[in-house]
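What you see is the complex with one protein chain gone and the rest in place.
Showing chain A:
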Amino acid sequence: MSIFSYIGIAVTFIIALIIARPTGHYIAHAFDNTPNRLDRWFHPIEKWIYKFGGIKGENQTWKQYAGAVLISNTVILLIAYAIFRLQHVLPLNPAGITNMSPDLAFNTAISFMTNTNLQHYSGESGLSLFSQMTAIIFMMFVSPATGIAVAIAFIRGITGKPLGNFFTDLVRAITRILLPLTFIMALVFVGLGMPQTLHTVVTAQTLQGTEQQIGVGPIGSFLAIKELGNNGGGYFGANSAHPFENPGGFSNMLQMLMMLLVPMSLPFTYGKMVGNSKQGRVLFVSMVMMFVVMLSVSLASEYQGNPLINQLGIQHNAGSMEGKEVRLGEAQSSFYSVVTTASETGAVNNMHDTLTPLGGLIALGNMMLNTVFGGSGVGLLNILMYAIIAVFLSGLMVGRTPEFLGRKIEGKEMKLIAVTLLIQPLLVLAPTAIALMTQADTISNPGYHGLTQALYEFTSSAANNGSGFEGLGDNTPFWNIMTGVVMFISRYFSMVTLLAVAGSLMAKKPVPETSGTLRTDQALFGGMFIISVILVGALTFFPVVVLGPIAEMLTL
């Protein structure tokens, strides 16, 4: 293991830190409802989209905004379900892929609509070219755009501005953020070696005289939106471990930057939109600190490798290579695992099932917290939720009515937030318990790791991450339906409750700041924020984590 691998990690992270601020300000501009200079570029196209779509752009109440989110997403989900169920007879199916079973189509449609991209099928054998190029790609654009739109509406609400219009925000997220960058990055990815063709299979005569069927497809364009939209679903079963989805170290680095781009920028968008960039910076720095701690633990653990392999007396200085690719290496693969779970993307460039117990624990921890940066838009929602909790806890300690951005946080908001907070452990732990009691035969590893497999699957679903411990035999009605339900509730429940919080705060009269007000733009508040995340988020899951990865580590 060489120092260069770690320099590569440091350089990637520093670039991510540098581009976050300008991108965040750009996003704030893009959603500014007063006329601004971006309109000149994008309005000519958007004008036609609004006209054709019948979008009037009127300001919506929180109920109308939430309703538009739910209805639009459900309609698209149903269309996708139909495509998956009928793909055998639809065009562009040269390989004769059969229709998906009802439960698998249910799972897949929800999975992509909720930005999760949990995949209980393998791309090569489970989806036709048509399904990949229509239903999947379409949801990969719309779901991150939905997340960004809701986050922007939430920020507008808590600063007392009207929430805006969901469809206008959705269109802008696509035309102003996702589409321009994916177009460029798709071409860069092809240049680095990703195929971009409408053929599906090439047959090769191998050196040993056998035939090899090589799956190809429009992969460059797929990968660009997969990473930028924090989707994470692979074109192929092996996801970004597949050489066509990740041809080398440079593409690997670009993918990580794309995954981090929107989640890391949004705190700056928030600072800009509330008119106090320190507000965003405090949250950003707090999260960077948590990220660095988790990354360090993961890197150290994977570098140590698996003691069982090291005992064989072989040359093991390459680290834990089981489930990893040579061109990407152990260090930058571990980095990718931390980035993909931190940004709730779920793309994997190594098999998470084979991570060392601590490496797996960090991946799990990132998804359980769901705030160190979190997915497109929804990450920021969670972050601001924890910020409000931090304000509330601080308020209790000093005996003052807590205020956030000059608005009183009262019983109604805290009730909504408390329910949102409690639903996540419920969605993870209850199904895990049911799975362990009834589905033991689908869990491929014995012992503590088997528990972690089931836990990981539901944590990934509830965090809308989508990576998996792939040993799990998860294409069964139980797993398809249970994870489908978890993904759906987890995604939309918090969107609706937090929009309700925004609606409630919007209507409140601002109270003037006094010397007794808790300043939310200072380091002290950053500390309170981190403590809230750890106390409220991490401790909930501590017992189950001890039974899974920690027990595995201690017994290895």
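Heads up, the rule we're going with is that contacts are C-beta pairs under 8 Å (C-beta built on N, C-alpha and C of every residue); 3 or more make two chains touch, one makes a residue touch a chain; residues count from 1.
FYI, contacts and distances are computed from a predicted model.
From the set "Potassium-transporting ATPase KdpC subunit", "Na(+)/H(+) antiporter subunit C", "Phenylacetate-CoA oxygenase subunit PaaI" or "Putative aldouronate transport system permease protein", the protein name that UniProt assigns to the chain left out of the figure is "Potassium-transporting ATPase KdpC subunit".
From the options A:S128, A:T159, A:N349 or A:T442, the residue with contact to the chain not on display is A:N349. In the complete complex, the residue from A:P102, A:G323 or A:P425 that touches the missing chain is A:G323. Per the touch definition above, the residue from A:T61, A:T98 or A:Q213 contacting the chain not shown is A:Q213. Touching residues on chain A toward the chain that is not drawn are 2, 4-5, 7-8, 11-12, 48-49, 52-55, 67-68, 71-72, 75-76, 79, 122, 124-125, 133-134, 137-138, 141-142, 167, 170-171, 174-175, 179, 182-183, 186-187, 190-199, 201-208, 210, 212-216, 218, 220-221, 234, 236-239, 241-244, 247-250, 252-253, 305-306, 308-309, 312-329, 332-333, 348-351, 353-357, 444-449, 453, 469-471, 552, 555-556.
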